[in-house]
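As you look at this complex, bear in mind that one protein chain is not there, while each of the others sits in place.
Letters A, B and C name the chains as they come in the text, with residue numbers starting at 1 for each one.
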Amino acid sequence: MAEASLGSLLPVLLLLTSLVPAAVIFVLPEPRERARRLVNMAGAILKVVLTGVLIAGVLGGGEYEWRRELLTGVDLVLRVDPIPLLFVTLSSILWLTTTVYAIGYLEPGQRRSRFFGFFSLCVTATIGIALAGNLVTFLIFYELLTVATYPLVVHQGDHRALVGGRAYLLYSVTGGAVLLVAVAWLHVLAGPVEFLEYAPLAGLAGEHATSLTLIFVLLVAGLAVKTAVVPLHGWLPKAMVAPAPVSALLHAVAVVKAGAYGIVRVVYDLYGLALAQQLRLLTPLLALAAVTIVYGSLRALAQDDLKRRLAYSTVSQLSYIVLGVGIASLTGVTGGLVHLIHQGIQKVTLFYCAGNLAKQLGVTRISEMRGVGRRMPLTMGAFTVAALGMIGIPPTAGFVTKWHLGLGGLEAGQGWVIWVLLLSSVLNAAYFLPVIARIWFLRVEGERPGAPTLERDLERDPWLVLPAVATGLSVLLAGLLAGAPLSPLSWAASIAQEVAGS
Amino acid sequence: MSLVVLALPLLGAGVVALVAARWRSPLTLTVLVLTLLSGALMAQGVGSGGARVVTLAAVGLPAAVVVEDGLSAALVLVSSGLALATALFGVLHRDAGAGPPAAYWPLSLALLAGLHGLFLAGDLLTAYLWLEVVAVAGAALVAWRGDGARMAAATRYFYAELVASVTFLAGTALVWSATGTVVITDLAGQVGDSTGGRLGLALLTTGLLLKVPVVPLHFWLPAAHTLAPSAVSPLLSGLVVKSAFVILLRTWVGGVPEVGQPTLALLLGVLGAVAVLWGGLTALRVERAKVLVAYSTVSQLGLLLLAVPLAVAGSGEAWLGAAFHAIAHALPKAALLMAVALLAHTMGGGTVDRLTGAAARRPVAAFAAGLAALSLVGLPPTGGFVAKWYLVVASLTTGQWWWAATIVAGSFLTAAYLARLLQRFFRGAGRTVAGESEPAERGRADVVALGLAAAGLLLGLYPNALLGLLDVGAPLGVMARG
Amino acid sequence: MSVVWWLTPILLPLAVAVVTTLRPGPRTSWLLAAAPVPALVLALAGPLLPAPALSWLLLEPRLALDPVGRVLLALTAVVWIVAGVYARTEAEQRGGYVEWWLLSLSGNVGLLLSDDILTFYTAFVVMTLAAYGLVVHSRTVEARRAGRVYLVLGVAGETVLLAGLLLAAADAPGLRMAEVAGAVAGSANRDLVVALLLIGFGIKAGVIGLHVWLPLAHPAAPFAASAVLSGAMIKAGLVGWLRLLPIGALPLPGWSDLLVVLGLATAVVGVALGLTQRAPKVVLAYSSVSQMGFMTLLVGVALAAPEAAPVAVAAAAVYALHHGVAKAVLFVAVGLLPSAGGTWRRTALLVGVAAAGLALAGAPLSSGAYAKAWMKQAIDLALPGTSVTTFASLAAVGTTLLMARLLLLLRAQRPGAGPAGRPTPGLGAWLTLVVAMATLTPLLPPVLLPVLATPDSGAVVAEPLWPLLLGLAIAGAVALAQRRVGVTMPALPAGDLVVVGERAVAGVARVLALLAPPLTAALSRWTRAVQGAALALGRRDEGLDRLEDLLTRWRTGGAMVALVAVALVIALAMPLL
Partner (left out) sequence: MTRALLILGGVGLLLGVIALFGAPGSRGRLRGVLALATGALLVVLLAAPDRAQAALTVALSGATLAGLYVVAQLFERAAARKTGGDLRLDSDPLRRA
C-alpha cells in the first residue's frame, strides 16, 4: 500500500466526496428530502474545496498520487497531473451547480433517492476518469460511467426513455469492449504504461509501428463513441430524453467529455505528439473531427426540438476538442484544452435554460419560444450569452477557443482548419441566432408592444435560476478575463507548453 | 487441513439426517460456518505454506491423492461461503409459503462435501467417487417436493450425471491401464501415443463435458436449473457446474497438456465458443427470467472452456483467468438467481415481462440483480472484469486473438440479454404514483442476494488477495514472474 | 487614473444600460445623451494620459488614439449625443431598446479606441449585433425582414473578417494593429487577406453590391437609430480599412485601382438608385451609400502611393466627419418633420435640410467644400493627371440632384402625419448639430491633422461651384418636365439587389430541403439497420427456437454424447496418424 501521507490520500478523498453521498442517498427513503439535500450539497461543496486545495498544492509543486496493485503488473493509479486537474476542476464546479439545479428541478415523487444516488456515482466515475494514472484505471472508471449513467437516462421509465437508454447502452458497451481489447493489447505489447511520463511509448515506434497504429485506432474508436464523433454519435440525440439535469451534466460535461478527455490523454500523455505525428495518426483524426463539426451543425439546423438541437450542437462542439488535439501546434493544443472547459460551461448553461423553459413554461420546441425573453429575462439572458459563446462571438469564451484553434491550425500548416471553423460558426449562427431573435425580438402572441410582461414570478425559484445565471456569467468571464493568471486559457496554455512546448 | 474440510460436511450430513426436523436447519448452519472457517484456515495455510499434496495410500487401492493448492483452497472457501449464503436464503425466503423440507439440509451438506472432494481431488479415481456423490445429492435436491415437470427434470439430470460418471470411470480405467497410475500430475508424459490411454482420455473428457455441461451436451441444464427450487438453483448454477470443469482443467493443463496440443485444445476451444454464442443467443429470446439465467450459465461456461486452449498453449494468465472466472461467476450468478426468485415472488410471475417496474416494487433485489449483472458482463470494477482481462491478455500473448474476439462477443451478448432483463425493471418505475398501492418490499433475503452481489464487486476491487492464492501451485505461475 | 480616462468612454454606456434597465422611464432616459460625453472629451482633449496596460482583460487589450482616431471619435461622439436626445421616446418603451442602443455605442467607441485586433474585432462584432436590436425595434414585418438581411450580411462580414484577421495574425509578431498591418504587407497570402478585409469591412461600409442591407435598415429603424447608423456606425468599415490594410507600407497598384473604381461606381450608382426612391429615409440611405463611395475612393488613393498615404487617410477621416454630421442632421430633420406642428418649426427644419444638402453637394464655403478640397489634394498627390477628380465632381452633381429630390419629397409630405400624443422633442439639439456641421469640418482638421494643408480660397469657393450649379439646373429642368408631362421616375424596390439575393437564398434553401431528407433518411436508415440487426437477435425466431427445442430433447442428448465422444477420439487420434 502506498504510504498514507496526505499527498496520496487527497485523490481518494476527492473520489469519496461523491462515493459516500451516493451510498448514503441510496439508503435514504424518498420522502427524506432535507437530509438528501444536505448530503448532496455537502458532498458537492467539499469536492470543490478539495479541488481548491489540490490546485494550491499542485501550484506549490506538490505531488499527489495514490497507487494500489490491482492485477499482476497493473496498478490502480490516481494521479493529479495538470491535465487531470483541469478536468477535475471543471467537473467539480459544474457538479455543484448541477446538484443545485437538480434539487430545484425534480419534484417530489420522482424517485429522487435513486436519481441522486446514481448522479453521485456518475461524478465519482468522472473524477476517476480524470485522475486515472494509466489506461486500465481509465477503462475501469470509463465503464463505471456507462453503468452509472444508464439508470439516469431511463429515469422517467417511459417508452421513449427506454429506447434512448437502449441506444446509449448499445453504443457504450461496444465502445467499452473495443477499448478493453485495445488496452489489453497495449499491455501485452508495452507492459504497464502510465500517463505521467509524457509519451512513454515513444521508444516502441521502431518495430511495433503497425500494431501501435492499430491500437491507436481501437483506442480512439472506443473513446470516439462517448465523444459522439460521426458515425458513432447516434446515441446522443436519443439520450436527450433524460431529465434536464442529466442532460446538462452528463451529456454536456461528464459523459461526452470523458471521451474527448480520453483522446486528449491518449494523444498527449500516452503516445505524445511526436510519436503521433511520426505514425501520421493526427491527420485522419483532424479529418474525422472536421466532418463531425460540420455534420453536427448541419443536423442541428434541422431540429425543432430545443434539446435535440443542443444535442447535435454538442456533437459538433466536442469535435473542436478533437480538432485541437489533431492540430499539433502550441496554440492548437491550447485551443483544444481550453475548449474542454469552455464547451462545458457553455453547454451546461444552455441545458439549464432549456430545462427551466420546459419546467416553468412547458416550452420544449423552438417554434414555441416566441418572446420568452421578457417572461424569463435572467434565464434567457444566460441562454443568449451561452449561445453566442457557441457561435464564437467575442467576448465570450467560445471566441477564445475559435481564435486559438484557428491560429493553431495556421501554425501547424493546416490552413484548411480555419475554413472548417468558420463554416461551423456560420452554421452555429444559422441555428442559434434565429432562436435568440425569437426569444427577444418576437412578441408573445397577442401582446401589444410596450405592454407589461405577463407573469413576474417565473424566475422565483433560486435553485433553478442561480445555476443558469452563474454558469452564464462564467462563459462571459472566461472570455473577458482570458488573460488572468487562473483563467482557463492561461491554465491550458501552461499545460500546452509542457505537452507541445517545442 | 483438507481432510477436516472434507469430513465436516460429510459427517455433518450424516448427523443432520438423524436429527429431528426442527433442529436440522440450525445444525446445518453451524456445520456450514465451521466448514467455512476450516476452509479459511486451509486457504491461509496454502497461501503462506504453499501447495501440498497428501497421499492416502490404502492397501490394494491405487493411491488416493488430495491436492491442496491455490485453486482448490479458493474454491473450497467460496463454495462453503456460497452454501452458507444459500442455506440462509432458504431459511429467510419462504419460497412456496414454507421453508425448505427436512431433506434439504443433509443433502446440501452432502453436495458440499462432494464439491470439496472434487476441488481437492488429485487423482481420477477419487474424482470419480466424489462425482457420484455430487450427482446423487444434486439430483435429489432438484427432485424434492417437485411436481411432474420437476421430477422429469431431476430424472433427466440424474441420468445425464450417471452416464457421465460411468464414461468417466471407463476412461479412468483405460488411462490407468495405459499409464499405470491414476494420479493426474503423474500422468505427464506417460500417455505418449498409446491408443488405450488416448481412448481413455477421450471417454474421460466426454464424461466431464457432459457434466460441466458444454453445448451440445447441455440438454439437461435448462430444465434442471430452472425448475429447481430457489434455494437449490444457486448451488447448481454457481458451484456444481464448476466442479467438473476443475477436473477437466487439472487433467488437460496440469496433467497432459502435450497430448492435448493442438487439435484437442482447439476442439475444446471451438466447443466453448459455440457455447458462448449459442447460450447468449438463446438467452436473448427466452421468455422466463430463470431460463434466461440458465442459458447465461451455459454461455459463461463456454467462456471458461476457452481458457483450456490458451492454458495448454502455455499462458499462465489463462489458468489464472479461468480460475478467477470460476469464482467471479459463481457469486453474482447465485445473487442473480436469488434476486430473480425474490422479484418473481413480489411481481407474481417469473417471465421477463412480469418483472416490469420491479425497481419500484423491490428496489434492493433489483439493485442486487443489477450489480450481479455487472459482474456477469465483466464490466469494471467487478470481478468479472478481472477474469475477462486475464483471458483477453492470455489470448493476445499466445497470439490466438480469435478467442479474445469470442470473449468480447460473449460479453456483448451477455450485456444484451441482461440489459433486456434490467431494462424491464425501470419501465414505469420513473414516478411514484401518489398513493403508492404496493409499498416497496424489503425482505432480509434481499440482503443475502445484495451481499453476494457486493462480494462479486469486492472481488473486482481487491482481486490481489485471490489472485495470489490462485497462483499457488498453478502449473505455470504468473505472480512469480508477473 | 489613466484606466479611468481611457475606459470610461467604453464602460459608461454599459453602466448606463444597467441603470436604465433597472429604472426605465423618462427620469433615466436622458442618460442616453450623456453616455457619449466622455468619448467627446477624450477626442477633443486627446490622449493626455498613457494607455493603460490591462493584462487581465480579454487577451492583453491595448488602447490608442491617433489624430485620425480623434477626428472619428469626435464625429461619433457628437452624432451619438444628438441622436441620444431624440432616442428617448423609444428608450422609454419596453423591448430592450435602451440596452441595444448603449451596447452599440460602447462597441462603436471601443473599436475606435482599440489598438489590437482582438479588442477591435470584439467591439466591431458587439456593435454589429447590438445594432440589430435597433433595426428590429418596431417589430413590424418590414423591420424583421430588414433585420434578417442585416444580420445575415453582418454575420457573413464578421466571419470573412475573422478569416482575414486569423491569416494576418498568423504571420504577425504580435496582435497590435500596426504589427498586423505590417505583417499583411509582407505575408505570403497578402492578396487573400486584403480581399477578405475588403469584403469584411465592405459590407459594413456599404460598398456597391454589399450595400443592400443599408436601404432596408434605415427606413425600418427609428430615425435616431438611422442617424447613428449612417452617421457613425458605417464609418467602422472605413476605420477597419485605414488601420488594417497595409497603407503606407508599399504601393498596391492592383488593389488601389480596384478600390478607386469601386468607390466611384458606388458614388454614382448610389445616387442613381436613390433617385428612383420615394421614401425620404431610403433616399438618405442611398445617399449614405454613395458618400461612402468617396471614402472608399480615398482608401484606394491611399493604397496607390505610400507618400500620399497620410494625406489620403486624413482626407478620408475628414470626409467621414463631414458626411457623418451632415447625414445626422438630415436624418434627425426627416425624423422630426412629420411631427413638426408649427409652420416656423417646419420651415426651420426644411432650411436645415437644405443647408445640409448643400453641404453634401459641396457648396462653396460649406463643410463639403473643404472635405472635397482635401480629397482632391490627396488625389492629385497620389494619382496626378488621372480623370478621377472629374468623375468625383460628376458624382457631386448627382448628390445635388438627390438632395433636390429629397427637398421636393419632404415638401410634398403632409405635416402632422407623425405618431401623435408624444411631446415633440425640442429642436435645440438639432440646431447645435447644424452649427457643428458648419464649423467642425473647416476648423477641426487643421488643428488635429497638420498633414492637411489649408486649402487656398479658390479651391473652397470656385472649384466646387460648377458641379453645384449644373446639378441645380438639371433639377430645375426635371421638376418642370415632371409638372407638365407627368413623367415619373420608375420605382425600384428599396434594397434593389436584396430581392434578387433573397430569392437566391430561398432557392438554395429549397434545394437543400429537397436534398436533405433523402440524405438524412439514408443515414438514419443505416443507423437503424445497425441497431435493428443488434436488436434482431432479441426477436422471437422460430428457426432458432425449433433448433434449441431439438437440442434439448432426450434422444438427441444421447446422440450428442456419442457424437462428442467420437469427435474427441478422432481429435486425440489425429497426432498418431
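Heads up, the rule we're going with is that contacts are C-beta pairs under 8 Å (C-beta built on N, C-alpha and C of every residue); 3 or more make two chains touch, one makes a residue touch a chain.
All of these numbers come straight from a predicted model, not from anything done at the bench.
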| item | value |
| --- | --- |
| Visible chains that the absent chain touches, using the contact criterion stated earlier | B, C |
| Residue of B:5, B:115, B:163 or B:201 touching the missing chain in the full complex | B:163 |
| Omitted-chain contact residue, chosen from B:223, B:275 or B:449 | B:223 |
| Full-complex contact with the absent chain, from B:89, B:105, B:176 or B:367 | B:176 |
| Residues of chain C (touch criterion as defined above) contacting the omitted chain | 549, 552-555, 557-559, 561-562 |
| Chain B residues touching the omitted chain (full complex) | 60-62, 125, 128-129, 132, 135-136, 139, 143, 146-156, 158-159, 162-163, 165-167, 169-170, 173-174, 176-177, 180, 219, 222-223, 226-227, 291 |
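The rule is simple: only the chains that are shown with their structure count from here on.
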| item | value |
| --- | --- |
| Centroid-based (C-alpha) most distant chain relative to chain A | B |
| Innermost chain, where centres are averages of C-alpha coordinates | A |
| Computed distance of Cα centres, chain C from chain A, in Å | 37 |
| Distance between chain centroids, defined by C-alpha means - chain B, chain C (Å) | 77 |
| Per-residue multi-chain contacts in chain B, two or more chains | none |
| Interface hub residues of chain A, defined as touching at least two other chains | 166 |
| Chain A contact footprint on chain B (complex, rising order) | 317, 320, 357, 359-360, 363, 367, 374, 377, 379-381, 385-386, 388-390, 392-393, 396-397, 404, 408, 411-412, 415, 419, 423, 426-432, 434, 463-464, 467, 478-479, 482 |
| Touching residues on chain A, where the partner in the complex is chain C | 166-167, 170, 231, 234, 299, 302, 373-374, 388, 393-395, 399-400, 402-403, 406-407, 410-411, 418-419, 422, 425-426, 429, 433, 437, 440-443, 449-453, 479-484, 489 |
| Chain B contact footprint on chain A (complex, rising order) | 26, 30, 69-73, 109-111, 114, 136, 139-141, 143-144, 146-147, 151, 154-159, 161-162, 165-166, 169, 173-174, 176-178, 180-181, 184-185, 187-188 |
